[in-house]
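For this view, one protein chain was removed and the others were kept in their places.
Each chain gets a letter, A, B and C, in the order it is written, and its residues are counted from 1.
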Amino acid sequence: MPHDWVKSALRLMNAMAGKTKKVDRVPYFALINEQMLCRVAGVTVKEMLSSPEIYAKAVIGSYEFLEADTIQIPTSYAGPGEALAFAESNDKLDTIRWYDYKPLSIIQGAVCKTEEDIDKLEIPDHSKSSIWKVSTEAANIVNEKTKFPQMFGLGIWSVVQELRGVQAFKDMRKNPELLLKLCEKVYESQLDVFKFWTEKVGFSPMIMLTGYSFNKHMMSFDDAMKFEGQFIKRLQEKTKVPFIFHNCGTSPYFMEACKEIEFAAVNGSHPLDLDYWIKFKESYPNVTIMGANIDVSREMLTGTPQDVEEKVRDNIIALAPGGRYVCSPVCCLPWGVPLGNIMAIPRALEKYGQYPLKIQ
Amino acid sequence: MPHDWVKSALRLMNAMAGKTKKVDRVPYFALINEQMLCRVAGVTVKEMLSSPEIYAKAVIGSYEFLEADTIQIPTSYAGPGEALAFAESNDKLDTIRWYDYKPLSIIQGAVCKTEEDIDKLEIPDHSKSSIWKVSTEAANIVNEKTKFPQMFGLGIWSVVQELRGVQAFKDMRKNPELLLKLCEKVYESQLDVFKFWTEKVGFSPMIMLTGYSFNKHMMSFDDAMKFEGQFIKRLQEKTKVPFIFHNCGTSPYFMEACKEIEFAAVNGSHPLDLDYWIKFKESYPNVTIMGANIDVSREMLTGTPQDVEEKVRDNIIALAPGGRYVCSPVCCLPWGVPLGNIMAIPRALEKYGQYPLKIQ
Amino acid sequence: MSEKDNLTNLINVIVDGDEIQASSIAKKALDSGLDYKAILNEGIIKACEEIGQLYEKEEYFLADMLISADALKAAMKVLKPAMEQASEKSPGKILIGTVEGDVHDIGKSLVTSLLQGQGYDVIDLGSEVPPETFAQKALEDNPDIIGLSGLLTVSISKMRETIALLKEKRIDSKIIIGGGVVSKAACVLIGADDCAKDGWEGVKKINRIISSKGGGVV
Partner (left out) sequence: MSEKDNLTNLINVIVDGDEIQASSIAKKALDSGLDYKAILNEGIIKACEEIGQLYEKEEYFLADMLISADALKAAMKVLKPAMEQASEKSPGKILIGTVEGDVHDIGKSLVTSLLQGQGYDVIDLGSEVPPETFAQKALEDNPDIIGLSGLLTVSISKMRETIALLKEKRIDSKIIIGGGVVSKAACVLIGADDCAKDGWEGVKKINRIISSKGGGVV
């Protein structure tokens, strides 16, 4: 049976709007990165990124195989891909690492080692960036074949950390102005790549924002607001689309961030138990929870399909009433997680996630 | 629903005996190698081979996920693993190549470069071979957990070619006695590893014999008989179990071989079309056909799930009447083949493969 | 200034992350005839404890700890010659690195700095370290503890592979894995002795393991 992407899009939209009467079951948001595409489509990362057609085919095949209700290409996110674009446009190709079956990445801190590197850092010309070329072309193919609107992703701290590495944290205390200068350049570049994406692929109905600094293990909430939050607000003013706030750190500032910045949804969970999310739902009834506590490095990694099924059921009982809950394992589905456990998620959604909910 | 391995074993056994009244549907024989285990279980080859528990878990999880009716560990075959054991016991560890997500192998021809290498070649002590230790222990765990009898695999030419490389073919004309000496040593080692396996894991109900020399692109049929066939006959006398004859070459000598050697089944197909197999079934009605013409490097690699489904249906129509047909893609399921196409096989078997057959 | 004042000062400047002052006050303390052991135990180690307490009270964050760790290292550098003269052994030898296929090293940097700042002998293999390198270095240096760091979820696989190789080579150093991705369940699964979700937890656990082995921070 071919996958009905229009149905998936409506399921997601209505669930996020809390219109459970119009939703047949809890939607499934899968954050699939290059590794999972490699596993399902059987291609190498280089193969995928060598051709928009191969890339798009791998993406469509994988999302349909995994029975997800969302589809996006992993590099439609200005995180590591942006760091690569910076490396490309600043003649630091030697900082890039390729792997057969893992996302490519750059050596942390190698692009902006010195103060001078930051001063001289060029904003990438995204129309010349090889990674953005293949990403936008692949997204266009996915768009055309599925009619599922292609979502774009932004993030400030993710890129800052890739470019400046551990030094970024020291700058925070020793030279905050320098660090803010880097943040500002990353912000500019994010706006530019968003513009480029919009021109090439079309309007992104939502933006997935990876607020990686919003995590207690990274920094204080005040610092997160200073070095990322203020830029998020500016991004929102410029892009004017709803933001999904993503963080898969171990102690994310979800509640705190939602007080300061308006988000349509939060996506994250790593170590947070259901009580946190129940409280979150009470505090922010209009913010959709995507993910809750199905943890890729715990039950999905070490448990059985039955364990995963139970976890999905518990999440549904706690969070699905009234809608505004989207099931999603957190974070990306990595090597080590057996496919049997991954496929247990759509199975469990069919079993327990039908609206009106039978289990509560 | 947990996989019923006893049901699978009976399905296979009865189909191979032609007792279709006792078979619910065409059985599915999947030849899964390390790559596929990596994809489904999400582990690296080194990880798997570092622990019998991890290995067995990956094997069981993968075969159950793929809904196969057979289960065996890929290194329960004295092919490349035997070449490794030779490399180990002859202090040629530097000829071994490890890959993250591919079977490990040795550089062809590097172990027996010279005539002296052949003279001095030591038969491995299989109780000391690391690959055979982990393989037998993992097979034992699989045996215990599934109760599915663990099948062993043998082959002469496969090992000869790994050890001697391209030179083996030149020996055939220039120094056949030397080549036969090597074949004899490989034969001895095959018997020894079979004995070791039987002691550790138990009786193998059938043997998968990879007669790689029985392929027109490799050599003449007479040469195949001389350098592999005569040893196969001797292996049969010693092991006294039914043999499945495996060959995934482009022009295999299936008909010719079955005239000379008794096989319970043939497993192969690469480029052969259905007419060849229909004729084979007429000529050898008691020899089970495993595989026919579902080709991993054609429709499975480049087609859609629908293409695969049609191929399975065509195979069933042509070969399943009267039983003695086991569905199997040929050969190992590699990278490049999307999981969606692989999973189309069990789907199609449920749809078209029910006995009594509805499509004919 | 009294001995005690000197050490209180040392603690303060380390906690404040003032490298230059930390070095100069430690030097002054040594010159004033204070025993290096007193400076170490009553100054440096106390400072490290205080940094940790501030982190746990959420008054200090990664940025602050990294800077304090630099000051810690600066003070320790001053003590090193005196310690070596007295043939003082380091409290323990730690081999640390980010596993193959992972380039992230912020957590590892913190752990390395804090351990070095406490006088540990730390061999930092950097990032993208293959299993074979861990095994080879472990055989050469016989560390008390091997720390495997990784941020990416893919790294769990590589940690498991690395640990399997270490065990195959009969390396009996304690193995501790660290990074946002690790969980107790993953730790058990891959055969590590312990795990730490962040750098400070890693440092605490390493101190604990070394103490229980009879060594430990002097």
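Here, contacts are C-beta pairs under 8 Å (C-beta built on N, C-alpha and C of every residue); 3 or more make two chains touch, one makes a residue touch a chain.
For clarity, every value in this text was computed on a predicted model and none was experimentally measured.
Within the full complex, the chain left out of the display contacts the shown chains A, B.
Here the missing chain is touched by one residue of B:Ala30, B:Met219, B:Ile316 or B:Leu339, and it is B:Met219. The residue touching the chain not shown here, chosen from B:Ala15, B:Ile106, B:Val193 or B:Leu339, is B:Ile106.
Checked against the hidden chain, the listed residues B:Met13, B:Ile141, B:Met172 or B:Met343 yield one contact partner: B:Met172. Residue in contact with the omitted chain (choice from B:Arg298, B:Arg313 or B:Arg347): B:Arg298.
In the complete complex, the residue from B:Gly155, B:Gly229, B:Gly249 or B:Gly323 that touches the missing chain is B:Gly249. Subunit A meets the missing chain through residues 42-44, 46-47, 50-51, 54. Seen across the whole complex, the unshown chain contacts subunit B at 35, 97, 99, 102, 105-108, 161, 165-166, 169-170, 172-174, 216-220, 223, 248-250, 270-271, 295-299, 301-302, 331-332, 334-336.
Simple rule for what comes next: only the chains that are shown with their structure count from here on.
When every pair of chains is scored by its C-beta contact pairs, the maximum goes to A-C. Centre-to-centre separation between subunit A and subunit C, using Cα means, comes to 33 Å. A separation of 42 Å divides the Cα centre of subunit A from that of subunit B.
In subunit C, the residues that touch at least two other chains are 157, 160.
Chain contacts: subunit A has residues 334-336 touching two or more partner chains.
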